[in-house]
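Only a single protein chain was left out; the remaining protein chains are all shown in position.
Order of writing sets the chain letters: A and B. Residues in each chain are counted from 1.
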Amino acid sequence: MTDNLNQSHLDRRRFVKSMAAAGSVGLFAGCVGSDPEESEDGGVFVIATTDEVETFDPRQNQLAWYSSAAHYLFDSLLLQSPDGSEFEPHLAVDHPEEIDETTYVVEIRDDVEFHDDWGQLTAEDVEYSINWVLDPDNASPNQSNVAYIDEAEATGEFEVTLHLEYPSGLMDRSLAHMNAAPIVCKEAAEEMGDEEFGQNPVGSGPFKLENHDPSSSVELVANADYFLGEPILEGLEYRIIPEAEVGYVNLAQGDLHQSGVTEELLGEAEEDDDIDTYQLSNMDFQGFILNSLEGPFTDVRAREAVHHLIDYDEVLDAAAGSLAGRNWGHMPQETVDAWDFPADEWEENYYPEQDHDRAVELFEEAGVGTDFEVDLVMTAGEANEGRSLVLQNEFEEVGIDCDIREISTGDWLEALNQADYDITTYGWGGNDDPDGYYYHMFRDLQNDEGGMDDDVVGHSSIGYLYEGSRERGDDDVLEDLDRLDDLVREAQATVAQEERREYYVEAAEIVLSLYPVIGVYSAESVTGVHTNVQNYEPSEFGEQEAFNHWQEASIDE
Amino acid sequence: MGLLRYTIRRLLQLIPVLFGIVTLTFVMMHALPGDPVRLWLGTEPGQELADELIEAHGFDRPMHEQYVDYLVRLAQGDLGHSFVYNRPVVDLMWERMEPTLVVMGLSYLVALPVALGLGIYGAARHNRAGDHVSRFAGLAGISTPNFWLALMMIYMFSYNFGLLPATGYTSPFVDPVEAAVLLIMPVLTLATAQTALLMRMTRSSMIEEMREDYVETARAYGIPERKILLRHSFRNALLPLVTIVGLQVSTLLGGSVIVEEIFAIPGLGRLFFDSVIEQDYSVAVGVTLFFSTLFLIGVVLTDIAYAYIDPRIKYD
Partner (left out) sequence: MSGEGVPANDAEFHDEGGVLETLTKLRHSPTSLAGLLIIFALVLMALFSAVDNFVFDRAIITWLHADPHAMDQSMRYDDPSWEHPMGTDRYGRDMLSRVIYGSRTALTIGIVAVGISFVGGVIIGAVSAFFGGYVDDFLMRSVEILYAIPGLVLAIIFMAIFGPSIYNLFIAYGIVGIPAYARVMRSEALSIRDRQYVEAAKLAGLPRRTILFREIVPNGIAPVVVQATLSMGGVIIGAAALSFLGFGVQPPTPDWGRMLSDGRTAMVVAWWVAVFPGIMIFITVMGFNMLGDGLRDVMDPKMTVEATPYDDWNIDEWKEKQRAATTESDLAPDTPTTRADGSGPQEGDRS
């Protein structure tokens, strides 16, 4: 989930995948200095994951977990530090050097070799990789994450110039992630073509692909020529185990070294002396969307009424138990704290105490009364079921019929497109920048370049707030919404954080006062690591953590 | 010669059914919700790209043309393109075929001898204690939901006792020992109901055979009961069993969806289930088609086996 940075368009498949990965593994990173006295024979590090790999080509990848795993096979220009505070030069020698507002120069290491004698990594490979993602013909899901770049140009053997479309506060972030700008081997990619490259990836990472048993395992072996040195580990293996709890059983048995731990199993895992657990924030938004286009919640008072129905802590408890934290302002609390957003004020004004009488009153004012039915749509999973059950209960208590409909993720995305729900469960991982939430969830899609298909009503984002207001000719609201759209777009194209903060504070006020979504919590996930893994500590932001600038893992058999 | 002709004729008889299945899968593919173009390109694809894709895959052409096209492609062994994996469906299925067939084959291998043994035992002890026990066990076997059995086994043997790995797959052709350990629970899950069913079949047809006149005659001639049972009755009782074994291909393939999902076996059943969830319908329909074909082949094979075993049948 940490990998959904800057989603400028809701990509259907990534969404499916990132949601599926929620609550399972996905997160592994670390921060302890490497220990030189560790034995040379490092063993094979075995990690459970719930999803299959569809393609090994990070430029085409849609899966959250592979966005992380791909760091072992490929490198990026920068790498985010495990505490998230900075972006360390990785393939780059230093941070991008600013020539003017829209021109940056990146110098690249001259000691990086691609796997299997595919030669040296040069500026040409960087130019090719970034431009390939930018080319709309390639339909790369990463495109939107680097859309601020107009073109990458090799201006020397080891020097790349980035010509930007507009300045972006998210540049470093995008250059550090696999779902934005992974560097692939140009020669190999061109020679093989998309389909073959997806099965036989050629990168420069600390490990290379040894074997892939479809739906079963992915085996990587150490790359002896890695530019940071040869990894101690002999290899890495991902076991694809669809049920997280079964993965945990394997971990408890010692069959593998790392697995996600479900909330139910947390107590077990903590008691197990052979397992270290790490509870990490998923950096996401979890709650409900209310349909503002049609159905009972088109009136803002009806939407506010639903906010009065629930007890937020109860919803959180039923959905995620101890694996979650409340948040305010529709972004993770970490972000709110880091940006010093006025969360108290938001809570005071827009997160009312549970009050059924007030809710009924508001329903009456909105003209819907309590004599209507609510179609509550959810996708599979305990977190969704838990929160839906609580909400359903509250509706029933004030005499409103509420039916829950559980549908597959594919159908759910279809339902979002077609506005086929009254309320739906919703979660979105947008990383730690407000842009990941506000631009993605609350912009006006109509103002996007290229617009939308005719048959797509709009997506989930804001419950069709824009579309609904336009259809009803609600001018007052539209004025606010136009301002909202300006704000989130402006904030994205601004570099100075203080300025961005002001934009987001104003945007949040508008969003919260219209009650289009019920924001409840940020999920946390727990990953369990066997104690025989040395020098390895998962963190929220780290990538390539079995071997990176900060730590080097080994297995103590 | 006769058997060959019979085989060919049985295969020819499959054509209309196969044709019907192909048609049905085509209908399914178009009835299933979801839009492959959006699946591949995201929710807000550029219209140009979408048009290109639509044209390349013929989604804009009239139904009957698409149908003919589907038939032609099938005849060439092309099951279409997966929009999730961006690879041909045939490749995906080919990679996942072995585990499904191995687990299915092994469940037969486990089920048949046990079922025959218990069935004959039950028949020989007809209406005595041993028969009642085996009969009850048979009833219990067919009454146990396989997904529940699978979960209980994981709980008992993997978690509580730590005896068996909960998930995974290794090809028995690569590492037979590891494969054996990994496949015990999945195979037992599938084989339990199978065994119970075949056992009941064996028992009842053996009992039926033993009521036949020739058995009385044989008894009158003083041929030992054991010999009558195994030499004569068994051979005849085997016939309906052979048919059932063929028909059970279908049940086992259906069961593979559940077993592969629970035990994380990388087979066709899981491919099918995942592709339905993700609306990657060319894959789902491809697997369906393959399962049905496999079933029909199973039926024809048992028919042939039947003709071969049954001395009363002359195929010409």
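Rule of thumb we're sticking to: a contact is a pair of C-beta atoms (placed from the backbone, for glycine too) under 8 Å apart; a residue touches a chain by one contact, two chains touch by 3 or more.
Quantities reported herein were computed from a predicted structural model and do not represent experimental measurements.
Here one chain is not drawn; of B:Phe26, B:Tyr85, B:Tyr108 or B:Tyr159, the residue touching it is B:Tyr159. In the full complex, chain A touches the omitted chain through residues 243-245, 248-249, 262, 264-265, 267-268, 314, 317-318, 321, 380, 382, 385-386, 388-390, 392-393, 403-408, 411.
Where chain B meets the chain that is not shown, the touching residues are 6, 9-10, 12-13, 16-17, 20-21, 24, 28, 31-33, 135-136, 139-140, 142-148, 151-152, 154-155, 159, 193, 197, 200-201, 204-205, 208, 239-240, 243-244, 247-248, 250-251, 253-255, 257-258, 261, 272-273, 276, 284, 287-288, 291-292, 295-296, 303, 306-307, 310, 312-316.
Going forward, only the chains that are shown with their structure count from here on.
The touching residues of chain B, when paired with chain A in their complex, are 33-35, 38-47, 49-50, 84-87, 92, 95-96, 154, 158-159, 162, 165-169, 261-262, 264-267, 270-271, 274, 276-279.
Those residues of chain A whose C-beta lies close enough to touch chain B in the complex are 9-14, 16, 52, 54-55, 60, 136-137, 139, 141, 194-195, 198, 213-217, 239-243, 246-247, 249-250, 252-253, 255, 408-411, 413-414, 417, 445, 448, 450-453, 456, 459.
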